[in-house]
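All protein chains but one are shown at their positions in the complex.
Chain naming follows the written order as A and B, and within any one chain the residues start at number 1.
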Amino acid sequence: MKHLVRSQGIGAVIGVAVMLAVFTLLDFSGWWTVQTVSNVTQFASILAFVTMGEALVIMTKEIDLSVGSVYGLAGVSFITLEPPLGVSGSLLVALLIAALAGLVQGVAVVKGQLPSMIVTLGGLFTARGIIYVWTGGSVHNFSPDARAHPLTRLLGGELFGIEAATFWLIAIAALLGLLLWATPFGNRLLATGGGRESAESRGVRTERVKIVTFVLCSLLAGFAGILTLCNQPQTHVTLGENMELEAISAAVIGGCLLTGGRGSILGAILGALIVVSFRYELIALGAPSSWYITFVGVVLVAAVIFNQSLARRLGHSV
Amino acid sequence: MTNDHPLIQVKNLDLYFGAFHALRNVSVDFHAGELVGLVGDNGAGKTTLIRVLCGIHAPTSGEVFFDGRKVEKFHPKLAIDQGIETIQQSVGLCDNLSIARNFYLGREPVKRILGIPFLDFALMREKSARVIRQFGLRDNVSTDDEVERLSGGERQSVKIGRAVEFKNRVVIMDEPTNHLSVREREHVNELAVQLKEQGLLVIYITHDIFQVHKLADRIVIMENGAKVADASTDAMTAEELEEVIRQGGRVVEKRETA
Partner (left out) sequence: MAMSAAKPLIRRNAEIGIFLIGALLVILFASTSDGRWANLYNVGTIVQVTATLGLMSLGVALVIGTGEIDISVGSTFGMGALAYLWLAAHVDPLAAAAAAIIVGAAIGLLNGLLVTRTGTPSLIVTLGTLMIFRGIAIALTEGFSFSIPYAARKGWSYFLLGGDDFLDFNTALYWLIAVVAVLLAMLKATPFGNRLLAVGGSAESAHSRGVRVGRIKLSAFVLCGMLAAFAGTLEAGKLGFADGSMGRLMELQAIASCVLGGCVLAGGRISLLGALMGAFVLSSIQSYLVVMGVQPQWFVLILGVIVVLAAYGDKSLRQWALKR
């Protein structure tokens, strides 16, 4: 029990349970419909990818504000480059672009010794600006051929009525969980965030760990963008706007401490589920969609305060 | 040498940081006109104890009396207002501010223009320069320069100068001679004695029992957050006290009743 409480996802597990209970009581018929549940799992899966990457970065005691733009940029590249490169080619290039975005930012943070908040704030603008300039605001679509391409189906189709994104999430989350808890890299990642100097004194190359984490984060955000567009192959320039806020909220709700070194993959996924569920419940209750932003804000602040006091009670220094 | 009425009285003080028990049932008296050496290894609780006295930490339980009155609220501002000045190892100077601004931080002299309190720059510069120059501030450093440019010894000079300038009832010196040259060190030690002779209580924290034994009237030794020895320097030699530290845990109290 103690072990469970100490694990970082506990707040999110309680949160999900409470939330589901409340939503069920409030609005049983509106909440437990096939349509709602399927939409919520689809969008929660997408957001969970972005959140997992964000959580990894936060665990190294950095932050990445550019994930929303990178998500959008990868998605837009995927669609826009499909005609010349084909589906698999454009998929590869889109992922490369995302990885490159992470690499450039990671190197700027580490080698330039700049605060990641500023670097990734710059990344947020730059990637968004590239989307604007590149597409010129126009909408791109997949051809029917591309829509029918097996790869598109694999990433954006569904099985037994469950969206492909959910299966991908389960597979990749399992891999990331393994990476974080059962490999030297995961150990070093947590050490980098928990005590950079101590980690360095033990020979951990914290700079390299941070760069790899930024690349990983951007890759996950980019992959999420691609999954979204395989499902609905149409680009718009605002794709992924404000997503960085949702991802950070979800990561924090999922138990990531902004002081680094603590967090969990499961927590990140549950955090994403909570954020997305709130959006759907608010819509279902008939609230104007703009209240959703307000709610994410309230939940973010409340979650941080709750997690901090929980961590303090457990004797962590926060 | 000491009078009956302690200036600071600490009773059964306990302090926890989370699960860490930093101070264990510490009781100790300090009198005006006394130079007390507070000795112990790193992590023994010396610094934590004085941080309570100067209001940075509030104790978990126990009482502190200042001048016979119980201290209810712990805040540095209140401690400073009551005349407790601290010279600490790593804390006390803001790198980004000039020497003069650091010198007066928290009690800046003001000139009121139209009722608005403006800093009295002339006074700040002139007085801080006069005081700190005595303690070895280079001539080519101006009091308008940022503290960031100073050497370790010069930083200490600023803090000691500050303690002297605001003549107080208690001056707590936390490892005041660290990072100082031999000559600067002697100067600081002379100053500690001088402050005592002016009737102040000086608490001198160090892990060097031999150095402080020469200056102090009384030695208090701490270990693992608890007081393990409290003896006047006339009653026990430095070697005897060092033996106490080496053995650890055994509580010794020896007072010369003068």
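Following the convention adopted for this analysis, contacts are C-beta pairs under 8 Å (C-beta built on N, C-alpha and C of every residue); 3 or more make two chains touch, one makes a residue touch a chain.
In this text, all values refer to a predicted model and were calculated from it rather than measured experimentally.
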Remark   = Contacting the left-out chain: of A:40, A:108 or A:180, that is A:108
Ask   = Which positions on subunit A touch the chain that was left off?
value = 63, 108, 112-115, 117-119, 121-130, 132-133, 136-137, 242, 245, 248-249, 252, 258, 288, 290-298, 300-301, 304-305, 308-309, 318
For subunit B, the residues touching the chain missing from this view = 54, 56, 75-81, 86, 88, 91-97, 101-102, 104-108, 110, 116-119, 121, 146, 148-149
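Definition applied: only the chains that are shown with their structure count from here on.
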Ask   = Using the average of all C-alpha atoms in each chain as its centre, how far is it in Å between subunit A and subunit B?
value = 51
